[in-house]
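Following this message is one structure expressed as structure tokens.
Of the protein chains in this complex, one is absent; all others appear in place.
Chain nomenclature is as follows: A, B and C, assigned in order of appearance, with residue numbering initiated at 1 for each chain independently.
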Amino acid sequence: MKAVLAFSGGLDTSVAIRILQEKYDCDVITVTVDVGQPKASIKEAEIKAKKLGVIKHYTIDAKAEFTREFLFPAIKANATYEGYPLGTALARPLIAVKTIEVAGKENAEAIAHGCTGKGNDQFRFEFTIRTKAPGLKIIAPIRDLNLTRKEEIEYAKEKGIPIQVDLNKPFSVDENLWSRSIEGGILEDPAIRPKETIYEWTISAEKAPDKPKIIEIKFERGVPVSLDGKKMAPVELIQVLRALAGKHGIGRIDIIENRIIGLKAREVYEAPAALTLITAHKQLESLVLTKDELKFKEVVDSTWSELTYKGLWFDPFKEDLDAYINKTQERVTGETTIKLFKGALLSLARSSPFALYAPEVVSFDVKSFDQREVAGMLKFHGFQAQLFESKRKKLKSKP
Amino acid sequence: MKAVLAFSGGLDTSVAIRILQEKYDCDVITVTVDVGQPKASIKEAEIKAKKLGVIKHYTIDAKAEFTREFLFPAIKANATYEGYPLGTALARPLIAVKTIEVAGKENAEAIAHGCTGKGNDQFRFEFTIRTKAPGLKIIAPIRDLNLTRKEEIEYAKEKGIPIQVDLNKPFSVDENLWSRSIEGGILEDPAIRPKETIYEWTISAEKAPDKPKIIEIKFERGVPVSLDGKKMAPVELIQVLRALAGKHGIGRIDIIENRIIGLKAREVYEAPAALTLITAHKQLESLVLTKDELKFKEVVDSTWSELTYKGLWFDPFKEDLDAYINKTQERVTGETTIKLFKGALLSLARSSPFALYAPEVVSFDVKSFDQREVAGMLKFHGFQAQLFESKRKKLKSKP
Amino acid sequence: MKAVLAFSGGLDTSVAIRILQEKYDCDVITVTVDVGQPKASIKEAEIKAKKLGVIKHYTIDAKAEFTREFLFPAIKANATYEGYPLGTALARPLIAVKTIEVAGKENAEAIAHGCTGKGNDQFRFEFTIRTKAPGLKIIAPIRDLNLTRKEEIEYAKEKGIPIQVDLNKPFSVDENLWSRSIEGGILEDPAIRPKETIYEWTISAEKAPDKPKIIEIKFERGVPVSLDGKKMAPVELIQVLRALAGKHGIGRIDIIENRIIGLKAREVYEAPAALTLITAHKQLESLVLTKDELKFKEVVDSTWSELTYKGLWFDPFKEDLDAYINKTQERVTGETTIKLFKGALLSLARSSPFALYAPEVVSFDVKSFDQREVAGMLKFHGFQAQLFESKRKKLKSKP
Partner (left out) sequence: MKAVLAFSGGLDTSVAIRILQEKYDCDVITVTVDVGQPKASIKEAEIKAKKLGVIKHYTIDAKAEFTREFLFPAIKANATYEGYPLGTALARPLIAVKTIEVAGKENAEAIAHGCTGKGNDQFRFEFTIRTKAPGLKIIAPIRDLNLTRKEEIEYAKEKGIPIQVDLNKPFSVDENLWSRSIEGGILEDPAIRPKETIYEWTISAEKAPDKPKIIEIKFERGVPVSLDGKKMAPVELIQVLRALAGKHGIGRIDIIENRIIGLKAREVYEAPAALTLITAHKQLESLVLTKDELKFKEVVDSTWSELTYKGLWFDPFKEDLDAYINKTQERVTGETTIKLFKGALLSLARSSPFALYAPEVVSFDVKSFDQREVAGMLKFHGFQAQLFESKRKKLKSKP
């Protein structure tokens, strides 16, 4: 049987190649999708794949598509799930789609992934495969054999699978353009303070520059188009901003997260560009959307984010939510000024041609409307509550 | 007619005294409620009241009641409205109630306030008065005469009313234990960056100490009881934390806010203790409440906050929301560790006897559950979306 | 001054003509917009307008536009506000727009309406005018003179204004294609049972035919296109269905409604076609939309309905909600079978090419999935609640 494996080059997927070959009797084709992880890791995956005897290896650069089709919608949705800007969750459907495409081209009968049975990624991969390629068999070798990490390491040693297990880094990392996730081991205990060494994208606030950086981000119809007046292509803008904000200590996230199957775990992320862009985007929205639009969009955004976290990217419900979001974004055009300094992100100013700001009415100093006209409104403010209180009093005073 | 005026000592209420005396022919009694504003301003109000010929002046210390009955419920509700932790909104109902009590004691026929017709406070004062003392007449002299700030200043000069109008500070300030609001004038324009000089409670991040401060806050049933292991009375805890967090540059808020009558305006606040306590409280909640409880509580909290913003503190609806919130808070007991550094607030750790954290299940390294059992769940993940896609394909492929 | 008055021919607007002429010194142009009210009443309005000396009268047939642009979106949104299908609320923005168009054509400076200061319609008219024609002056003669109904009747008699005030019908009626509203007088008391004589569109259930009528309604993309297999134009379909359902006693509504300014009142409506179509439409949606889509659409629908009730038809927020709704309606195609009988409406069957119904999985009698696969899912069902209970027990058992 020919099986296409979504291959990161890490422990799980490396072990998976050998299991697929030996236990499932598969010819394995590997696919590494470049969504912004380090170049070295992509190269390493190629080398490892060959060494492990795959019949073919694909490296697919999907950075531009990832940014345009996944990260930009996430910005429009101010997407965070319990504080996490969803980097890994956003990449999984795209990796699955690219792997399915290879399976089609190669006439493979199965798709394989290296996810364990405890995590979120199995849900994201398999939903996409079941929805987009219901005819393909799905193989999850690590889960099927119920392997723990320790058992995987032993298996790798036994089978001569090259792995890099740094005993000083007993946690797993997933990295793409949008965020870097660090999870597992001691980190999962909510009561432990994470060590400085786990961070790579963000400098500690203490070591960040002593001079703040003030930046201006321009948005058009909800997506960023320029930084400090300089137009940039989507991928570039995110890469530049990630480096810049990370340098100022921006982007560390340390939260308790509710995973899909209902477990709570501490999760640590680095997401300098994501946090900066979402903060800037929200500021602009607060200027151009009406109060009702903003309030309802919070609900839509949070629903969108949970759907994405669960990997239900290709659910028709997401198309409905996108329709709402896209309609609101038609006016989200303008500029926001943000201060980056030693781990703190502060909005300083924002402007837009669509700003719903009426200086001629709002100020205390102008006389454009007669204050007396508001008096009537006040009588009806909380009218039913006033009525309630009078009834309550009457009923209480009865003998 | 005898009228009791809620008196802050500022421009609006000082002018109001004289108008009440001259245009409404009132004997004026003034009430200054101490909710944590500067002592000097309370003293000044007393002196001014006498000077302006009121027949009696009351100073009422309500700090403990304000903390226990208003700020602590706000912590339980993680209360913010569009980013604003509601300091002024929380104080208004209490000030109104205290003023009503004086009116009762003094057999006054009217209650007066100095609010203009553009702001939020008129709604908060008048709703409380109409609900709690429907028999009392309400007088709003500034609004009734449709005065602008400029006209008020002229009137004050003409009538010899002592006012402190610092031409370098063309904005109005409201201050209590929970927050300091700075609004008006040029600040209202969302595109202008506020000057450093408007801040008094928070040092600029640049000038904050070069060493971070790590603090531990202990909560019992949703409210803070100790700081760094030291038990503190509610008022003291907030005052100490306000100074500490403010010293590290924590607590600046710069937002576009939707006022009650629907105007948007830039608002600037300082709220060091409020932001720190709400962050710490949320962290603890994320550890002890179930995912469903957390998600729904976000809706309850945001509804609670909007109700409070609108001044509908004594609405029966708030009692309903409080019932939900209080039930959840029974378990919000434990400790959170927070890092304060140059304007940035970072959660580092949290623990609780009620933590819904199951290390024996969550870790990749243990074998307490058989991963294969999850396989079945995966088939039904997004089942209807899978079905939808297959129908869509079938229909598309029809001739 | 030239003023264009939205003219129904009833008491309020007839009195308004004379006041506009005498107190406001206006040349009055009247506009009667045909949204499906009785033909006799349209004719009567024309005659009355001339008799009262207006300089010009317009009758505008807007039935097709009303159905297509207002009623069909309302069906897609399953629009009801507290049980009321919004007939009057849907007509007001259209009447206002048509009146504005006449004002433009006639170079009028003002638009007038006959609404009192207690009802909902003033909000609906004036919001549309302020939004669509901010340059026009708005005149509300009845409200400006603070007239009660009794005073209006006296004024009409005094001024020789022809009015039909049936002393046996001390309530006001508003009627269009979608619903007939009956309100006012004794009816407003929630404790009074309305008399049979107030109803005109619906027969009493007792007198309805003894044989049930089973109908089949076909929808395409969310809107009805045929009845019992017969294609019909939108207006015709609604008129036919209104008569048919009304004949079977369907469509009476008797509710407590919260008006815009916050007053509660009993309201009585007749809406045979509206209730039947919304019931049928919901049935079809329950078959083709996913569970998540349905649940969220309930929130969207209810928000849409409240917005429409408040007259905020031309709010950008409604465009956002419409985007969501329209996306979901792409699949709402199919047929529903409804039984009409003596006041009761019962869904009997529904079918659609997009039905998310999987007979091969759902039935107890087939073996297409292995039941054992569900066992794993069960362990995680309410997992956090299980954990909570075990913690609670442990803590309780402590000394």
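We adopt the following convention: a contact is a pair of C-beta atoms (placed from the backbone, for glycine too) under 8 Å apart; a residue touches a chain by one contact, two chains touch by 3 or more.
Predicted model only: the values in this text are computed from it and were never measured.
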| item | value |
| --- | --- |
| Hidden-chain contact residue, picked from the options C:Glu44, C:Glu69, C:Glu101 or C:Asp254 | C:Asp254 |
| Of B:Ser14, B:Thr67, B:Thr99 or B:Thr290, the one touching the omitted chain in the full complex | B:Thr290 |
| Absent-chain interface as seen on chain A, which is shown | 290-291, 353-356, 358, 369-370, 372-377, 379-380, 384-385, 387-388, 391-392, 395 |
| Touch residues of chain B, complete complex, unshown partner | 258, 261-264, 290, 292-293, 296-297, 299-300, 303, 307, 315-317, 319-324, 326-328, 331, 380, 382-384 |
| Where the unshown chain meets chain C, residue by residue | 82, 116-118, 122-123, 126-127, 130-132, 134, 140, 142-144, 146, 148-150, 172, 184-185, 188-194, 205-206, 210-212, 249, 252, 254-256, 258-259, 261-265, 283, 286-287, 291, 294-295, 298-299, 302, 310-312, 314-317, 337, 341-344, 346-351, 355-359, 361-367, 369-375, 377-379, 381-382, 385-386, 388-390 |
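Assume only the chains that are shown with their structure count from here on.
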| item | value |
| --- | --- |
| Turn needed to bring chain A onto chain B - CA fit, degrees, nearest 5 | 180 |
| Where chain A and chain C are represented by their mean Cα positions, the distance between them in whole Å | 41 |
| Centre distance in Å when chain A and chain B are each reduced to the mean of their C-alpha atoms | 31 |
| Numbers and ranges of chain A residues touching at least 2 other chains | 258, 261-264, 299, 315-317, 382 |
